[in-house]
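Attaching a single structure in structure tokens format; questions to follow.
The other protein chains are all here in position, but one chain of the complex has been omitted.
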């Protein structure tokens, strides 16, 4: 099996996202790190790339140079990861797709729904893979939950309740900290703060596990720290195409919650609970029966959960390897094995539509609005 | 200290509520069980009361007979508990208050807001105690949370998130079971199903801990089992008078949740979490600090939490003794020691207003509506 | 059903044990509080008893007076609880048994094995009930565990692992506090400190659930605070008559543990875990299967667990009602319904034999010694 070549845009020295993607891409030996434009400062990026073992002629100064350089090579990269500032995702992703590269884009894929729809079209036209890094969906026990829903093991899903809440922006005396402030400033963050930042992971997860899509929603946004223009707390009620009722809460002022991302799914014949802070267990209850703990690595899991378990039962695997699971899926997909659980451009544009619809609903007193991108109506 | 005399209406043989109130009233020795009209069948009620040790002349056939009988006595009861079917609470409570008795009424206090407002007026006029059995608020660690909020220990409360969800009505094949069905039938349950049944406890708890009141709300109701006319799942967003944002989810189809009643309160300088299935701990985090476990019975608790801890730290006390705590507060109040944490008629009417407002909002696409009873506007 | 008459010796004003027994005895309406010798100061005891509603002629000055007074009455008490200082249990219990009374004795039943054996003989001769208050065994889910073991649901028990550890005596600067110090002083506590105080509850629990008895043991004792003559930490390995391996750890210097009493039972076809700080769940795993949560109050529990559940599933019941369960069993037993799960004199003497054997083993470098009282060899 040929080792695949991987390149990265962004993720320069000192960033958190760079090591996370390198670990994810390299952990299982599917990819070698072949090219990069790692920094907005060309020289710093070239130098850092070489220190990381990239050959001098593939240590690029910026993404355009990298696009040109790689396009000309016979041994061009098989996959490029886009981990640049949010507002640049659209342009870079589109350019690489059009040039025939497979792309893994950090979320958000774009800033507007229209851009998202264009990425969907471009990816379709070129036939390239356009994945979006909704990596929580790649935890083995999330895959197990999805597989059980698809196999009908909890019947038709009636209700999904999810939240992604933390309190790390709860200190008003720290609200001017630049690391925090930009998230609530429309000039930098766009139309939404906490919902676009964290809530959208929960919404994607709900759709992913239920194997369904949001059709309409009603939102309530609040800026509990009054100096914030964008919301730091949001509640979104929604309905899915199949009739499932959805409820999503997200907050960044929930002091004491470190990373409260959990999801509960309730169907006609059973229910689940999964939480990202204890990701190796799925708590399952059949209707009329006792609650059971399903463990990562136990015998009899669905293949898609089993193949992503690297170590024996009860040995925890965490967030960095969930990212690695996205890269495993990408490697498989590039090699021709379809991975329908890989989040893609359609997920990217649906998320963007949900964000914009939630903003509009919140401004309109919680009115119920159609949340589908026009291409999927 | 004189032992107080207690009487009960309802709670006949085979009921669950009868033993719960008897245990609550008698556990701590404040009351003796002196009178009762325990059954809608007069003879059965008289006979059962005597078997429970009540003297023959105070074992009544119905509540009117009891009202007349007790009114004439010098050693009349100090407190009567009303634990009859919901639709009768108003009439009985009003009659006993007017006759000068102290009353503990099971929830809901009334079926309409107007009735509730009348009870408030009658209680005020007569100067009698009218308590409503929101007994979850009497857990020691709930009292601790309220005391900490009132002492400013988490600053101004920004956000309260609560839910009361179970899955015991989640089996559609059991939906015609009479024990379940009536709750979703407007002819028997009134205007609301799950929200009025369970959600209202969570709403009361939010107000109780935050020491504030609901001003407006927006609701989303769903009947996830389609044969149900009333909702089996509801989400209510609200705002309190002091500006606190509130979020409340309640469900009876959350298969796998036995009794998921928990509440999270987030203020400017800290946050809490309390859950009814592990009621002896309060999980507290100061802003910028580590999460701490506050234990029932630890040194230094607020007096109102400390006085309700019967056994040493880490020896759990459960639901039946939360009911007993209500009776402890009542005994104190009857003896003249003010207990401002005792849920009363104002709580009863506010709850009823919240139920009717939520129904109206849900029917109107989640419109934000004023949720205050007119007497409190 | 006649109400039973109950009396108490000890448990005077300000004690913790008095309210706990009164709540336990009175909670379910089986007993009325008819007689008492509540204080070692005769006048204080008589006065307090009357304040608690006991008639003047049954408010006694000491236990001998009470024995004489009750013996002469036609309406003599049906049960007496002995809750006096440990060293007096033997004499009082023996005297009341010989006079034909049923007794509930606080643990330890006696201070020596020989005294314990005498109580067993006296109880046998008189045919009276002699119960010992190992009240943890009366939690509904402990009863469920025992019933499952007896029904063979986990096969032959191979291994039982239990501990009862707290850290409330872990502060060396508080070691001279009289409330703490006496427990480590042989003049007041006898031959053993922490093992006799807490560990013995765990050992009783192991025997109770496994329905078996300790045959031999090996102990390691430590005084981790060096000023203590008696142990504040102990490990006891044991073997039961049926071959089950046992391991018991107990400590009072385990800072951070509030009340870490838990037990794990492992058989040929399954295992259990139960913990006293979350007593309403029993965690069960069948061999080769998934871990399941068994809930107090769920459908299909063993009758002995079901009948002790007062409130609906997921409404916690705690320690005070475990004591009440002992009184329920006693009421049944007095009325002639055999309750083979009620801890009795045999449990009392076996516990005392285990304490003395553990002390001897610890002194002899962990030698394995026969732990059975001679009457049971």
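Read from first to last, the chains carry the letters A, B and C; within each, the first residue is number 1.
Keep this in mind: a contact is a pair of C-beta atoms (placed from the backbone, for glycine too) under 8 Å apart; a residue touches a chain by one contact, two chains touch by 3 or more.
The structure displayed is predicted, hence computed values, not measured ones.
Screening C:127, C:178 or C:288 against the full complex identifies C:288 as the residue touching the chain left out. Touch with the chain omitted from the figure is made, among C:254, C:321 or C:371, by C:254. Residue-wise, the contact with the chain that is not shown comes from B:298, picked out of B:13, B:62, B:185 or B:298.
Annotation: of C:159, C:188, C:360 or C:375, C:159 touches the absent chain (contact as defined above). In the full complex, the hidden chain is touched by chain A at residues 1, 3, 16, 19-20, 22-23, 26-29, 32, 51-53, 166, 168, 258-259, 276-280, 295, 310-321. Against the chain not shown here, chain C presents residues 154, 158-159, 161, 165, 167, 170-172, 218, 220, 222, 224-225, 233, 235, 237, 245, 247, 249, 251, 253-257, 264, 266-268, 270-273, 283-288, 291, 365-368. By the touch criterion stated above, the residues of chain B touching the omitted chain are 290-295, 298.
The criterion applied here is as follows: only the chains that are shown with their structure count from here on.
Separating the CA-averaged centres of chain A and chain B is a span of 42 Å.
Annotation for chain C: residues touching 2 or more other chains are 295.
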